[in-house]
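This structure is in structure tokens; I'll ask about it shortly.
Note that this complex is displayed minus one protein chain, with the remaining chains in position.
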Amino acid sequence: MDTTSWRTIQFRVRYGETDQMGVVYHANYLNWFEWGRTELIREAGFSYRQVEERGVLLPVTDASLTYKRPARYDDVVEVRTWIDQFSTVRLVFAYEIHRPEDGTLLVTGQTSHVFTDPNLRPVRLDRQLPELYERLRAEYERGGKRLRAAHLEDRA
Amino acid sequence: MDTTSWRTIQFRVRYGETDQMGVVYHANYLNWFEWGRTELIREAGFSYRQVEERGVLLPVTDASLTYKRPARYDDVVEVRTWIDQFSTVRLVFAYEIHRPEDGTLLVTGQTSHVFTDPNLRPVRLDRQLPELYERLRAEYERGGKRLRAAHLEDRA
Amino acid sequence: MDTTSWRTIQFRVRYGETDQMGVVYHANYLNWFEWGRTELIREAGFSYRQVEERGVLLPVTDASLTYKRPARYDDVVEVRTWIDQFSTVRLVFAYEIHRPEDGTLLVTGQTSHVFTDPNLRPVRLDRQLPELYERLRAEYERGGKRLRAAHLEDRA
Partner (left out) sequence: MDTTSWRTIQFRVRYGETDQMGVVYHANYLNWFEWGRTELIREAGFSYRQVEERGVLLPVTDASLTYKRPARYDDVVEVRTWIDQFSTVRLVFAYEIHRPEDGTLLVTGQTSHVFTDPNLRPVRLDRQLPELYERLRAEYERGGKRLRAAHLEDRA
């Protein structure tokens, strides 16, 4: 599979992200998802700060996480992010968190978002911010759509 | 519906839980779920600290959240928690987060857990800690099971 | 010493507040200080939300913490808060965090604040929000000032 189909970030697990179980506290992965999609949007040509400054927010409407293996303090972890579903009013990001050192898949998940104005009222992205709409659509074409097709092939 | 079918906690939203969107940052609700199930376990007769001291952990294997309305700084919020599925090796907690002041349902969700030893290896709860097993099963009977039945009636 | 000289809150330590050292992660106590002063302001007659809605912010300019003993998961902890210094343009809150169960003093500290408008420009509280100024001054008289005097007596 083309490895450019997702966007990646890497970072180290911080001490404050662990809990007394000796592993990363489970809620923190939801933060990591946010870091992943922030960089995807940036690589698509916008910073999320610019998006908000132009009056568009992407609040989360749904989130799901599957925990397969725990990350530990000081691990280098990699978040892979792609756009799994996309329309003029909403999009779904998908994520995989890996530990590159030993190739372990740690966590998978998704977050769903709607496009809104600063008062959290829904907007159509193609009308509100067409430049971002085009860029995210292109990102979806190169990433999420391709990954979905590959998945379907795998199952065929 | 019998209002004793779930366990409730109430608390105020803290400043540090908000983000610059002016509402609670979405990852924090996953913390609130944890507070809810901690008190459910306590009301069932054990503290989760005691559970861990007896060598049983309940790591999260799956989590899902649906965000309906945002909580805001200083809101009093209520987390309702019940056991939605239960067996000797795993259980599922379900949650609803409400704002009692205006009766708004803010967030719903679930977390799935397995019973493990301190090395995160699966154990059967009825063998490892039968007293807790019995109490959680009773909690499931009075709570989750009843709520499920009520749901099925609603749909009939 | 008159025990009404400070304001208190009590709560349990959450799992996510611990780290892999098995104790509360040190940065979290700064959050607890915030919870303490929020309730002090509320007991003085205002919620901090109301204060912000009337255009006054209290950003932190300095903070200091001394860690004496660690708090642990599920401990009931008590934050005692009082106003240690007070003027028309700034105030200092002081804090003690105790574990009532065994009477252990865990953490002490202070946070300094200035009064500002929403653009973080300094304001005089007695002009901007005289009602709050009077209440905080009264709170300072009954609390911080008395504690200070008691300290001086102790040393005499």
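To keep things simple, chains are lettered A, B and C as they appear, and every chain counts its residues starting from 1.
Here, contacts are C-beta pairs under 8 Å (C-beta built on N, C-alpha and C of every residue); 3 or more make two chains touch, one makes a residue touch a chain.
Note that the coordinates shown come from a computational prediction; the quantities given were computed from them, not determined experimentally.
> Relative to the complete complex, which of the depicted chains are touched by the chain excluded from display?
Result: the unshown chain touches A, B, C.
> Which of these, B:W6, B:Y29, B:Y48 or B:Y73, touches the one chain of the complex that we don't see?
Of the listed residues, the one touching the omitted chain is B:Y73.
> With the full complex in mind, choose from A:T8, A:T38, A:T66 or A:Q85 the residue touching the hidden chain.
Considering all chains, including the one not shown, the answer is A:T38.
> Footprint of the hidden chain on chain C, which residues?
Here the touching residues of chain C are 21, 23, 26-28, 30-31, 34, 57, 59-67, 70, 120.
> Need a quick check: the contact residues on chain A for the chain that isn't drawn.
Against the missing chain, chain A presents residues 14-16, 31, 34-35, 38, 47-49, 73-74.
> Give me the chain B residues in contact with the hidden chain, please.
Contact residues on chain B toward the absent chain are 15-16, 18-23, 25, 27, 73.
Heads up, the rule we're going with is that only the chains that are shown with their structure count from here on.
> Would you kindly tell me how far, in whole Å, the mean C-alpha position of chain C lies from that of chain B?
Whole-Å distance between the two chain centres: 31.
> Using mean C-alpha positions as chain centres, tell me how far chain A is from chain C in Å, no decimals.
Here chain A and chain C have centroids separated by 38 Å.
> On chain A, where are the residues touching two or more other chains?
Chain A, residues with two or more chain partners: 21, 23, 27.
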